[in-house]
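Moving on to subunit A:
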Amino acid sequence: MSISEILRSTLLIGPEISLILTGIILIIFDPLINGKRKNELFWIVLIGLVIAFLLNLERLHTEASAFSGALSLDVFSGYFNVIFIISSFFAVILSREYLITMNLKSNEYYALILFSTSGMMMLSSAKEFMSIFLGFEIMSISVYILSGFNRESIRSTEAGIKYLILGGFSSAILLYGIALIYGASGTIFLDEITSKFDVQNPLYLAGSALIITGFIFKIGAFPLHQWVPDIYEGAPMTVTGFMSVGVKAAAFAILLRVLLEGVYQMDANLIYVLWLISAFTMTIGNLGAIVQKSIKRMLAYSSIAHAGYALIGVVATLRGEEIGLSSVLYYLFAYTFMNLGAFGVLAYLSRDGKECDNYEDVSGLWSKKPLIAIALSIFLFSLAGLPPTIGFFAKYRVFLSAIKADFYWLAIIGILNSVISAYYYLRVLVYAYMGEEEVKFPSFKPASAFAITVLTIATLILGIFPFYSWDFALKAAASFLPN
Partner candidate 1 sequence: MEDILFYIFAAASVAGALLVVTHNNPVVSVLSLVLTLFSTAVLFVFLLADFIAAIQILVYAGAIMVLFIFTVMYLNLRKEALAFDSKSVPIKFGILFVILIVVAYLSSLGFKRGLQITGEGTSTSTNFGTVEGVGEVLFTKYILPFELTSVLIVVAIIGVVAIAKRRFN
Partner candidate 2 sequence: MPWSEIGISLVKIALVLFLVLTLVAYLTLAERRISAFIQDRLGPNRVGPFGLLQPLADGLKLIFKEDIIPERANKILYVMAPAFSFITAIIALAVIPIGGGFSTSLFGLLKEPTFIKFQIADINVGLLYVFAIGSLSVYGVVLGGWASNSKYSLLGGLRSAAQMISYELPLGLSILGVVLIAGSLKLGDIVQAQAKLWFVFPQILGFLVFLVSSFAETNRLPFDLPEAEPEIVAGYHTEYSSMKFAMFFMAEYTHMIVASSLIVSLFLGGWYLLPYFGWFGIDIVKYWFLPPLVFIGKVFLILFLFIWVRWTLPRFRYDQIMNLGWKVLFPLAVINIIVTSAVIVFI
């Protein structure tokens, strides 16, 4: 690979580089600026994210390969990058006031969010295991730190350490799988592995199983879901929102890439394994969510359940159902808006260093802050999958793909689970609209209010007119599926 080839490749990864550079600028300027003005670096973060978004538009209609095939910059990766950038953009805006409320340092926090996003973007385009692993680690390690960012809080510290240890374990499993595949094939490039793949060779099977296990952990799917509630509950609210959408989408991106490009020839048994995983993930997530007393923990379980719904689409895709892939992509896109919105409302309602956590904490929201209450109900309706929100359309597509791929039972389990989930989502609204306890709510927070407004409108509008964004998902899926 010549110098000019390296330069060409470097120019192609503009979005990633702009995020990393923004992060570094933050770290350099943070000590140079004193006192209150430190918070104003916030605008640089937004500018960096907008630049990354604009540079990423290029990827939505071109296809290129960079770094001797290590990165595939296709529409698929561009699509996921949009999800990542949107989630970190809103996470950053929501954090602005939340960080002041919780008395946390802001600039390291923003820098870590940006680095984490760049890691996710690497994952969405990487086609070589070393880059995959490094992207995975850049994303994860930033998030481990963010989870334990609130050092004053025992819960947050506990979440950080737990996530670090368990995540480290899952990374080790992933790495072991990569090592086995490398040992069998002698290469770490997905393309070459695909051409050498031998289903009868136990090394390939064990390797792919370990790799998939590593990704399943990050997705938070059964049987590796136990970490999710503790860590989502302990981490700062906005971080939870960010990682429940961003990290999950990134793990899905790389899972899809490895499944569809690397181990596509895997025999039919893999589909049934994923079928079981999907069914159990949905059910366990929903049953767990019912009994929770804390909204944050309830949303953590619900996020497990949503991973299960998205896995339905993965199963359908493996069966060869083209609409399956686009439904997964669309589901993750939709989930970004509604889940980030729900966490955003909770972040908005946190005050004086105390998070809005229990059901009682939203009691009487409707009478004091009606607009926020409406926004919260739209997000929860969407999470429950009720029309006319984006969540309804996304779920509809996922179940439809399962039916088209002849997985009727999976679709039925999914629908039943959706019905169950309505119970605990609506319970929050019961408290918000009919609760009579005296709760003090914080005063107006402009930045968070802006983010929540945008997310609410998106959840509604995209739910009523889903076709443009759906086409976009279709295009991304079409660019990616092997023929």
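Criterion: a residue touches a chain if its C-beta (ideal position, glycine included) is under 8 Å from a C-beta of that chain, and two chains touch if they have at least 3 such contacts; residues count from 1.
Behind the choice of candidates: all candidates are chains of the complex that A comes from, given by their letters.
Predicted model only: the values in this text are computed from it and were never measured.
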{"item": "Neighbour of subunit A by the touch rule, complex-wide, chosen among 1 or 2", "value": "1"}
{"item": "Subunit A residues within the candidate 1 interface of the complex", "value": "1-2, 6, 9, 20, 23-24, 27, 66-68, 70-71, 103-105, 108-109, 111-112, 115, 118-119, 122, 128, 130-131, 134-135, 137-138, 141-142, 144-145, 148-149, 151, 160, 180, 183-186, 196, 198, 200-204, 206"}
